[in-house]
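I have a structure I would like to understand better, so I am pasting it below and will then ask my questions one at a time.
A single protein chain has been omitted from the complex, and every remaining protein chain is retained in its original position.
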Amino acid sequence: MTQNLRARRRLVIQERVVSTLLLGCGVISILTTIGIVVVLLTQSLGFFAEVSPVEFLTGTRWSPGLIPQSFGVLPLVNGTLLIAAGASVVAIPIGLATAIYLSEYASTRVRRTVKPILEILAGIPTVVYGYLGITLVTPVLRTVFPQTQIFNAASAAIVVGIMILPMISSLSEDALSAVPRSLREAGHALGATRFEVSTRVVVPAALSGISASFILAISRAIGETMAVTIAAGMQPKMSLNLLESIETMTAYIVQVSLGDTPYGSLEYRTIFAVGLLLFLITLAMNLLRQRITRRFREVYE
Amino acid sequence: MSAPPFGPHGAEHVTAPTAPSIDPRGGRFEPRIETRRRKGRVFQALCLGAVIFGIASLVVLLVDVAADGLDVLSIDFLTRYASRIPSRAGIRAPILGSLWVMALVAAVSFPLGVGAALYLEEYAPKSWFTRMLQTNIANLAGVPSIVYGILGLAVFVRFFALGRSVLAGALTLALLILPVIIISAQEAIRAVPNSLREASYGLGATRWQTIRHQVLPVAMPGILTGTILALSRAIGETAPLIMIGALTFIAFDPATPLDSFTVLPIQIYNWVTLPQEEFRHLAAGGIVVLLTALLLMNASAIVLRNRYRKKL
Partner (left out) sequence: MSTEIEEAGAVRTRVALKTRSLSVHYGDSPAVRDITLEVPTNRIVAFIGPSGCGKSTLLRCFNRMNDLIPAARVDGEVLFHGRDLYAPDVDPVEVRRKVGMVFQKPNPFPKSIFENVAFGLRINGFKDDIGERVEQSLRAAALWEEVKNRLDAGALSLSGGQQQRLCIARALAVEPEILLMDEPASALDPTATSRIEDLIRDLKRDYTIVIVTHNMQQAARVSDETAFLYLGELIEFNETERLFTNPDNERTEAYITGRFG
């Protein structure tokens, strides 16, 4: 009798220990977020004690390493957005067209073969894309546009575009496939061709899922580091010229890490200020995407 | 208007198409079917072109890397250390470094990730806390890898004074891929049919007993698949490890988790940035090794997933 009781009590204790341990695992994620926020904020506060946030956010010259130092972050933001925009120009039309083909035109067998092949592109490490940018894409660009510099934004934009392509094609294809067959039938029954059903019924119906995939891909392009570090260069400037070298926020952070900037110096602390800005931008985009996805789910309750 | 004469029941009567239309409703439409069909064909061709572009990019990528890198591969390449002389350089230290790091990353992130997923799926009540936890994980999955590098630098390298060590790098990467593992493990756990759990509870088992004996065994293939895929992301990560100070010129084998180290992607990056042509080939060789490792990991994940699907 007491043996049973003892066994029961052991189980209860075991249960409590286990659930606490597991909760601990979950809490690690909260600690991670807190860690990121605390690190970025505290170090940035130290930075912003010496450099006014206004100068940081509105200045157009970024040269923390030169004397006189300039801390206008806009050239880095410009570089980041330029690459993201260029990558989007490549990835969005091609990715969406791919998704439409796989969802509306391709047979099941084709779709099941092609989709994982394209997802391989997403799994390739970014250093490889950087390598390709500088060894393959840039030489081709230079033959077509001789004025292209060795490090240029276009090369990085193209390879980053290819890298984020599968994100758009896979997620958009999921969104398109989720559109109920009854809507397509309604479109056909009114005399619409397959092209018209795809573009005027299915795509509009899947729009939230598709836009969510765009935002995810763009945010990935914004956070991309190695490909742009290798291919796009390290010259921060306020330029829209894709054939010139620029510098992104992420590449700058790498540049400082690789250099011998003294720890604790103002120049060193720029890492955290730029990192904070980067974090906030991608956080905003992720929140936007979650909001859109939630609205998508509401429509298709 | 005179109606056309009707035949006996069962026989239709058709007047010539040029007869005046009785029906006033005709003619308000211009269907232009040929034009629309043609537009559709062009559109379909363009979409197919997009698919081909994607596949072609992959092919070009692989062919280019292989062409540049395959002739660099040799036993020497795999067993030598880095060197300023291209013909004497190898990827021994990066391979060992990557292996060390990956082993530690797996050891840390797998239990933590599965634990968190189990908590969220089996234990967590429907509260604001749980929802916040879930949103937090989703957000963390979208944070750029370099921010994790900054975190690792400040927390592991400096605060915990681990220095620029394998351990610091592994912990940083573990945090990076943790959200991915949690999310995919959650999916695998969610896919376990509830009837299994109910049967176990019905027999008087506690929640942990049910998890350990019923849920986990069934969900494990899916969990492993997700973990392998997450690890294959970690193996290619460069920026966070650069941030925590993984060096680029290592000429020894790491012996303890506190040793300095380098990993394959960083060596590749280093070689890519060097001007001499030969280093480009070395970089390509390193890429071939890296991609092969990735191929093996992904293939095993796919095999696992297929066997898992068959069981379900």
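So that you can tell them apart, the chains are marked A and B in the order they are listed, and the count of residues begins at 1 in each.
Everything that follows uses one rule, which is that a residue touches a chain if its C-beta (ideal position, glycine included) is under 8 Å from a C-beta of that chain, and two chains touch if they have at least 3 such contacts.
Everything numeric here is computed off the predicted structure, so don't read it as measured data.
Visitor: Touch as defined at the start, partner being the missing chain; which of A:192, A:212 or A:251 qualifies?
Guide: Hidden-chain contact among the options goes to A:192.
Visitor: On subunit B, where is the contact patch with the chain that was removed from view?
Guide: Within subunit B, the residues touching the omitted chain are 4, 6, 10, 12-15, 17, 19, 21-23, 25-33, 36-37.
Visitor: Of the residues in subunit A, which ones touch the absent chain?
Guide: Counting only subunit A, the missing chain is touched by 180, 182-183, 185-193, 196, 200-201, 204-205, 299.
The rule we apply is simple: only the chains that are shown with their structure count from here on.
Visitor: Counting only Cα atoms for the centres, state how far subunit A is from subunit B in Å.
Guide: 13
Visitor: Any idea which subunit A residues touch subunit B in the complex?
Guide: Within the complex, subunit A touches subunit B at residues 11-12, 14-15, 18-19, 21-26, 28-30, 32-33, 35-36, 39-40, 43, 93-95, 97-98, 100-102, 105-106, 114, 116-118, 120-121, 123-128, 130-132, 134-136, 162, 165-166, 169, 191, 193-196, 198-199, 216, 219, 222-226, 229-230, 250, 253-254, 257-258, 271-272, 275, 278-279, 282-283, 285-287, 289-290.
Visitor: What does subunit B use to touch subunit A in their complex?
Guide: For subunit B paired with subunit A, touching residues are 31, 33, 36-37, 39-40, 43-44, 46-51, 53-55, 57-58, 60-61, 64-65, 68, 111-116, 118-120, 122-124, 133, 135-140, 142-151, 153-155, 175, 178-179, 182, 206-209, 229, 232-233, 235-239, 242-243, 245, 265, 268-269, 272-273, 280, 283-284, 287, 290-291, 294, 298, 302.
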